[in-house]
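Below: the structure, in structure tokens.
Just one protein chain is left out here, and the rest sit where they should.
Showing chain A:
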Amino acid sequence: MGQIHLEKVRKTFGDVVIIPELDLKIEDGEFVVFVGPSGCGKSTLLRLIAGLEDVTSGEIMIDGAQATALPPAKRGLAMVFQSYALYPHMSVRKNIAFPLKMAGMDKAEIDRRVDYAAKTLNLDAYIDRRPAQLSGGQRQRVAIGRAIVREPAAFLFDEPLSNLDAALRVGMRLEISELHQRLKTTMIYVTHDQVEAMTMADKIVVLRAGKIEQVGTPLELYTNPQNTFVAGFIGSPRMNLLSGAEAEKYGAATIGIRPEHLRLSTTEGDWTGTVKVSEHLGSDTFLHVETPVHDEPITVRADGEFPIHAGDTVYLSPQQDKLHRFNAEGLSIR
């Protein structure tokens, strides 16, 4: 079980309000990602759930039981930190065994679980090494091992991949997803990287300045962003957001169109523009097109082999059914 409910949770540091007032329901077995720009309160929210910070007001319920005042040790949650936070004076084996030892488990059972965890995480060869003798990826695995041996109610991940290099990050992302499918335990994952959020989450919680902007599946957020912030944050490259005369034609204050939803032509279309930069990624080419309708270049996706160069003239037409309209408050018009 791993059901976590936050009710009217508020957090302030002195006069600074980090989280104004927030309700959130996380169901058992869900993979929930908190995503948002730095300083949006996502890590604070995770630390409130962990019990490493106290809520200023409001309630946290874990599996229906009151947990607001429980110390972190009593909440039955496991956490993987950004810095891994391994115990430098202990071997890999002792690091992984530590939470079990704290729980007073008997030696045979500890050994059995540690060996199993080490095996699934490919750590057998390093079991007697100290953290300082391990690479970043191996340390990360030890941190995950230390979390899974306890069989916690939920896992909390605080930007666990941000200290790894790009190639390793993709691999670990996959491993964490597989781990979730195998264990089916609730996972709460904090990141500022919307790609991590999109690829891993069952449910994404987009945060800005401590407020929830939108909650939904990755696809919901992608196809139906509730406001311009979510529209601009989810999806890579970013959605083009145009305001002014062009938006008014559609009866909106702002219109949004994703790079992949613009038809590109060299002969005809709604908007005329000049290609400023073209980025070739192999499978795709992203063109940054300067147009009279928008003061920033519009990003558009083309095929990998689209024959185009900087300085060429192109025509862009938004696909009408993929166009997002937002009112003056930035909220989506349906």
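A few notes on this one:
The rule we apply is simple: a residue touches a chain if its C-beta (ideal position, glycine included) is under 8 Å from a C-beta of that chain, and two chains touch if they have at least 3 such contacts; residues count from 1.
Quick note on the criterion: contacts and distances are computed from a predicted model.
The chain absent from the displayed complex carries the UniProt protein name "Carbohydrate ABC transporter permease", chosen from "Carbohydrate ABC transporter permease", "NADH-quinone oxidoreductase subunit B family protein", "2-oxoisovalerate dehydrogenase E1 component beta subunit" or "Aromatic ring-hydroxylating dioxygenase subunit alpha".
Contact with the chain not shown here comes from a single listed residue; of A:Met79, A:Val230 or A:Val314, that residue is A:Met79.
Only one of the listed residues, A:Phe31, A:Phe98, A:Tyr126 or A:Phe157, touches the absent chain: A:Phe98.
The residue from A:Val17, A:Leu52, A:Leu168 or A:Val293 that touches the chain not shown here is A:Leu52. Where chain A meets the missing chain, the touching residues are 50-52, 71-73, 77-79, 81-83, 85-89, 98-99, 102-103, 146, 150.
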